[in-house]
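Omission of a single protein chain aside, the complex is shown with its protein chains in their original locations.
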């Protein structure tokens, strides 16, 4: 029989993403709306093990929807990977009177949650939040849209100086396994070429593309490179290779790095996070467990946590064609 | 038999929207990609009548993807509403060697295009661009996402001063017939109450909501009001009504106005505009006509121009519930 | 003999300005640096009367430097205008062990502080913070630079839509008595004409300027109007007057309003606020009183509170000439 839910715990784990605060806020306020208690767990699973838990009410989350990062903080936890760690976590949840757990993060977060759920027969619901948009079972993850805007704004700035000097810029953006950020921000920023992990077209394509660009009258160029691109060269080696192969270019490298994780979330991410947070509490109160809340065709859906973990190739060939055409 | 397309004309019409330049760029470059000529028509249908037409090549649209507004400019044209005006337009298109027309705008733009198509048996393809997202047949219109971000950033600023002074702010946002901007930006900005044209809950709901807010410990509040809200009062009258009914509030009004139309487009809008621009040229070359290009479930689709014109109630009741819950 | 200072109180009062939080932070940390206690007083003089006081340490002000508004909140206080109110304030300060008061705000704030100082022989030091930059004795007030950027960004957005439609926009910006915001933001945004309180050139100048603009080939125009302009017409009447006098214009009005007070402070304002906050504590510990901290020629200075109150005409005729020349 379904145990009545009197208090829900919420934590953020893994890499932070803009909109996590909006998701926490939606969970907390949804609990208040349904007359259910809410416990905020600080520093993810590690804080859970260390009993870093605090009750939250509707006013605890005021003025956080516009802020990047996560006020509950995040952390990696090796201890939670052990049965002993998870046992401590379970004991702390019971002691705090928490009946279900909402975990906000990426696939690592869900893997931990799934293990915990099975081991302790404890309801866990996941909310996908990561700038990489590489979670299966949801069209979008929280933070992705904001990261795209951050990258595009940064490349717009680089374009100013590239145009002024007729330079070639290589810009590295996040994405070890997924090229979604590179492909979308590359189109958005008007990049001349985009290198992504899903394709290995060889460096020859890049060289011939640059030759074509020059012939077509382009005087400056931006090449967007995902971290995990398959050229076999890091971005500095790539710059040297172009220089030694083509010559005549004034080449610069820019690694955008950690600015891509921060910033005030976009409206899209705030609304997405609000929907998913409300949906997660709905699901918990509905007796659902072992699931992830996702968005599909603009509707809130639930899929199994296993789905969220298994990853997905969201590579969009149509979009690659759009990139090729618009950079002509 | 299908006439071969040698040159495509492109124009923007109606209210401008961020991302129109990105759409024009995609059309122009797509023409270049397919080896087809492209003619830019300035000032919409009026410029077409006045023969304000210029050939564009791939380099003509460099560095415009990041800019708001439309470099082809837009205008209203009463003359195009007459058969004589449309005849002039047709003659100018023929003289310029243009075989098909891509029109970027909203329902008024498509109405003109449809009439023109029928009258002169001339292929017309529409691209939906308006900040209001009120076009049927597409999940999103170009400019809507950027407008949401602009509104949310503006209300974030207003929140700073509202919080500092424990004030109640009424903020008017665009939306005469559709509450999409108000509802989404209201959730995104953490508004305490949102008034939209699709609902007429009466002013009593607002008053009781404010009383509840006060009781729950809120010290400042933002109320987002769509232009076309059904309270029967304009925003200044609304402020007076609240003041005289509740008293004790320090009330301020802010009408966001035209800043909502401008600004550098978001990545979402740039990518959407690129997809739709490429899709429009694909459609023209594919012999399609009398259609609008749209986006549905992240895929480019085509629907009839009639569909684009007839409007659609996109009001999302689930979203209203999210607003109610997260503003508790 | 000089009483030893063991604890300093700090409050913000009057209209909020971006950078107030940075100033509070600098005061609090400067107290910590010097080993002196610091008491935060909430809601300005009114909170002081109501004993809304809390001790602050260096960690209390973490992560606030980037935020608009004031976390100490601000309020108007009629009670502080009475001797009874000020007596209560004094008693509360004594009870809290506060030996000196730093007040952050504008001339109204300083007027109250001066009265309090004299009446109760209590050291008061002022820090000038107001977006209007209308305080005598300092080159810049906290918040002014941020407001200029906010206005310019807003007008940049309006420019997008003005250019797209060949429109004439009248944009109202803050400044009842001082045209500093209008004049500087007008130059920065490339306005064609700027109306400020310090000048009454008559409406004829505006009309002839518009005629000249049209002749010179300008197709769209922005006119920046300070709230307190001397045309004798409000901005809507001004629009009607232009329409009826010149005709042929597509005129729009935009009142920027309260967004001008908010937003994350610029680097300039954060550094200025940090300097002035440190300088205020230096002054208090140095036994100075009845003074305002200001910035002059990039150096921190002190002037009498009376100086800060008396206002100053900072109107810069050279800048008006720059406006006239660059808008040709």
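Note that the chains are named A, B and C in the order they appear, and that numbering of residues resets to 1 at the start of each chain.
Definition applied: a residue touches a chain if its C-beta (ideal position, glycine included) is under 8 Å from a C-beta of that chain, and two chains touch if they have at least 3 such contacts.
All values reported here derive from a predicted model rather than from experimental measurement.
J.: For the chain omitted from this view, which of the shown chains does it touch?
T.: Counted over the whole complex, the chain not pictured touches A, C.
J.: Among C:72, C:96 or C:148, choose the residue that contacts the chain missing from this document, as touch is defined above.
T.: Only one listed residue reaches the unshown chain, and that is C:148.
J.: Using the touch definition up top, pick the residue from A:82, A:166 or A:208 that touches the left-out chain.
T.: A:166
J.: With the missing chain put back, one of C:30, C:109, C:161 or C:302 would touch it. Which one?
T.: Per the contact definition at the top, the residue touching the missing chain is C:30.
J.: Touch as defined at the start, partner being the missing chain; which of A:68, A:279 or A:294 qualifies?
T.: Of all options in A:68, A:279 or A:294, contact with the hidden chain holds for A:68.
J.: By the contact definition given up top, give the residues of chain C that touch the hidden chain.
T.: Residues 25-26, 29-30, 32-33, 58-59, 62-63, 65-66, 139, 145, 148-149, 151-153, 156, 159, 163, 184-185, 187-190, 216-218, 264, 266-268, 270-271, 274-275, 277-278, 297-300, 316, 318-319, 321-322, 324-328 of chain C touch the chain absent from view.
J.: Mind pulling the chain A residues that touch the left-out chain?
T.: Touching the missing chain: residues 12, 16, 18, 20, 43, 67-70, 73-75, 150, 154, 156-161, 163-166, 169, 252-259, 261-263.
Please note the rule applied: only the chains that are shown with their structure count from here on.
J.: Graph of touching chains, which shape: line, ring, star, complete, other?
T.: Topology of touching chains reads as a line.
J.: Could you grab the centroid distance between chain A and chain C? Build each centroid from C-alpha atoms only and quote it in angstrom.
T.: 39
J.: How far is the middle of chain B from the middle of chain C, if each middle is the mean of its Cα atoms, in Å?
T.: The computed centroid separation for chain B versus chain C comes out at 35 Å.
J.: Of all residues in chain B, which are in touch with two or more distinct other chains?
T.: 156, 159, 163
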